[in-house]
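Got a structure here, written out as structure tokens. Questions coming.
Missing here: one protein chain of the complex. Every other protein chain is in place.
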Amino acid sequence: MHRTGELYGHFETLDQQRESASLGMWIFLITEVMFFGGIFLAYTVNRHANPVAFALGSNTLDLRLGAINTGVLLASSFTMAMAVWAGHTGKQKLITLFLILTLVLGGIFLGIKTVEYAGKFEHHLVPGSSFHIPAEDVSAAAAKADPDFSAHAQLFFSLYFGMTGLHALHMVVGAGLLIWLIRQSMQGRYTAKYNTPVEMVGLYWHFVDIVWIYLFPLLYLIDRRHK
Amino acid sequence: MQLQTSSLLPEQASNFAGRVDALMLYILGTSLFFTLLVVILVVIFSLKYRRQKQTEIGVPLHGSVPLEIFWTLVPLVLAMVMFAWGAVIYMDFRHAPADTMDVYVIGKQWMWKLQHADGRREINELHVPVGRDVKLIMASEDVIHDFSIPNFRIKMDVVPGRYTTLWFRATKTGRYHFYCSQYCGTSHALMIGWVTVMEPAEYAAWLSGGADSNQPGAGEKLFAQYSCSTCHMPAGKGRGPSLVGLYGSKVKLADGTTVVADDAYIRESIVSPKAKVTAGYEPLMPSFQGLITEEQVLSLTAYIKSLQAPAAASDASAGAPHMGKK
Amino acid sequence: MSEHIVSPKLYLGIILTLMVLTAVTVGAAYVELGPWNIVVALVIATFKATLVVLYFMHVRYSPGRTQLIVVAGVFWLGLLLFMTLADYATRSWY
Partner (left out) sequence: MSATESRPAEQLPEKHYLNADYGIRSWLLTTDHKRIALLYLVSVTFFFLLGGVFAGLIRLHLLTPKGALLSPEVYNRMFTMHGVAMIFFFLIPSIPAVFGNFFIPLMIGAKDLAFPKINLLSWYLYMIGGALALYSFMSGGLDTGWTFYTPLSSVYSNSAVAPAVLGVFINGFSSILTGLNFLVTVHTMRAPGMTWFRLPMFVWAHYATSIIMILGTPVVATTLALAGMERLFHLGFFNPQLGGDPVLFQHLFWFYSHPAVYIMILPAMGVISEIIPTFSRKPLFGYKVMAGASLAIAIVGFLVWAHHMFVAGQSAYAALAFSFLTMLVAVPSAVKTFNWTATMYRGSISFQTPMVYAFGFLGLFLVGGLTGLFLGTLGTDIHIHDTYFVVAHFHYIMVGGAVMGYMGALHYWWPKMSGRMYSETLARFAAVVLFVGFNLTFFPQFLMGYAGMPRRYHSYPPEFQIYNVLSTAGATILAIGYILPILYLLWSLKFGPVAGRNPWPSTGLEWQTASPPPTENFEVTPVVTWEAYDFENRPDLGLDKPVIPAGPASGHD
């Protein structure tokens, strides 16, 4: 497939190419919505069936870290939006700067997530044979209401790790894309005329942010008032 | 090698069979009409409009709005009749009448265990009287199974972790196959059994002919073994509510709602007691999930049912006449 | 496709709103609202997500086709959730 400058050979015009990329990206994001949608449905049905275990499981999560991470990710979305703005206005230095800021914030998010995961490992809250809920948590009056508390709490943590893990995986992919963008941007590839890759990665990054906007209340904020 | 044949329409042996077949014939009639219509038209067009010259083209007709509307509406109406007719049968099929003879069914890889209300047990065999409404209350010990009786034209999945029910009224004496029709692993094809439909008198004789175990009796033993009686005392003085007359009654719950004490409620109260707590009582009861089997739950349920009339309960081991909750 | 350039000031306003809403949703979780806690949390989350989609992702200024794709996608997710949960919600009806 030959290519002339930014234009790939099977397209007629740069506009056509940009339009295709944008449309393709949006369709891809819709498939991502449905992909996460399946897990959200599994979460809803399982939570509805095991309210007690889910509430107690949620209360073992570190709300402070979760809230900070929400802020960090939202901030990274802001810097990403600014990078796209810098692209549209042709401010090449600012593109690079905002992309680096976004990458740093994304890194902080993943770092905090790692700390949280490590804590779960320490406290045997990772689903599997060594899964164990501390006795003082189970002794809560509510725990008795659920006869098979341990199994059901494990269900909560399976979903917690499944959903946040999948989200983190998307973050890692996003970080990889950002590194690529930063390198290209430092070479001055992106101008007011051609900045499609920045825009596309931006869309992806915002989508990952939106997933977290839902994950945060669903995982961290169940029945907080009773603790 | 001699081949057996069966008639195209299997024998109709339940209250549903005739209704399902009638609906089937309506759909079949509709289908045959459209199949023949299209086939005949295609044949006529093929003969009449076959190409005569190499350079010939067809008449450029692009469509016709009235025709399109016509052949949208006609199938729509016919399909809606099918839907409505089928829905009526289905709602009857899903909602058992009030007064049924209950049989408990447990599916496991790869056999069916059945227990009559009086404790009579069967494996891969089911005896029922003709003309009586029978309800199968079904649970699975492992994977999903399905209890299917083609001559009765009904089936229902048997799902682990919950009860499903299937009801029918046999209308013809005889022996009919039942099958597991949800694929359940290696010996799925061996989960076959027989329903024997008997005259009521014959059925009574069969019942008294040797109940090999007595379910309410077994339940009574479990009731003592698990010390249920220390809390659920008959006079209602215990830490738990009295269970006499519980089955089928309305129970007021701590959260203000009311439920009917049916099989599902009793099962839930045993395996997950905190889910629905009776008003006026503390949620003290421990869960028995994992401690007792589905079969034992059924025995306990049967025993609790037998507590309807105190006189009968004390006489439960006699095993005779209380089938169901008449 | 000529793109609409959003001013950084608007972005700043959006991100501040998002931060405030995050604080509100954490606070709301500690207020006793019974079954409404989850509703409040999801309404706030949806509002936040809408802001991100409309402004950060420029959907407000995008061609109708993009807007249609977004609406259709969300609608489809809604159908999956709604029709499945409708089964669970009506199982105890008689």
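Should a chain be cited, it is by its letter among A, B and C, assigned in written order, with residues numbered from 1 in that chain.
What we mean here is this: contacts are C-beta pairs under 8 Å (C-beta built on N, C-alpha and C of every residue); 3 or more make two chains touch, one makes a residue touch a chain.
Bear in mind the structure is a predicted one, so any value in this text is a computation, not a measurement.
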Partners of the unshown chain among those that are drawn: A, B, C
Listed residues A:34, A:173 or A:192, member touching the removed chain: A:34
Among B:116, B:135, B:153 or B:274, residue touching the chain not depicted: B:153
Touch with the omitted chain, as defined above, among B:24, B:123 or B:279: B:24
Chain B, residues in touch with the chain not shown (by the definition above): 1, 3-6, 8-10, 16, 19-20, 23-24, 27-28, 30-31, 34-35, 38-39, 41-42, 45-46, 49-65, 67-68, 71-72, 75-76, 79-80, 82-83, 85-91, 93-95, 109, 142-144, 146, 148, 150-151, 153-157, 159-162, 164, 177, 179-190, 192
On chain C, residues whose C-beta touches the chain left out of the figure: 65, 73, 76, 79-80, 83-84, 86-91, 93
Contacts of chain A with the absent chain, listed as residue ranges: 1, 9-12, 16, 19-20, 23-24, 27-28, 30-32, 34-39, 41-42, 45-46, 49-50, 53, 127-129, 148, 151-152, 154-155, 158-159, 162
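The rule is short, and it goes like this: only the chains that are shown with their structure count from here on.
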Interchain centroid distance [CA atoms averaged], chain A/chain C, Å: 15
Multi-partner residues of chain C (each touching 2 or more other chains): none
Chain C - residues contacting chain A, complex: 1, 3, 5-6, 8, 11-12, 14-15, 18-19, 22-23, 25-26, 29-32, 37-38, 41-42, 44-45, 48-49, 52-53, 55-57, 65-66, 69-70, 72-74, 76-77, 80-81, 84-85, 88
Interface residues, chain A side, partner chain C - complex: 15, 18-19, 22-23, 26-27, 29-30, 33-34, 37-38, 40-41, 44-45, 48, 63, 67, 70-71, 74-75, 77-78, 80-82, 85, 88-89, 202-203, 206-207, 209-210, 213-214, 216-218, 221-225
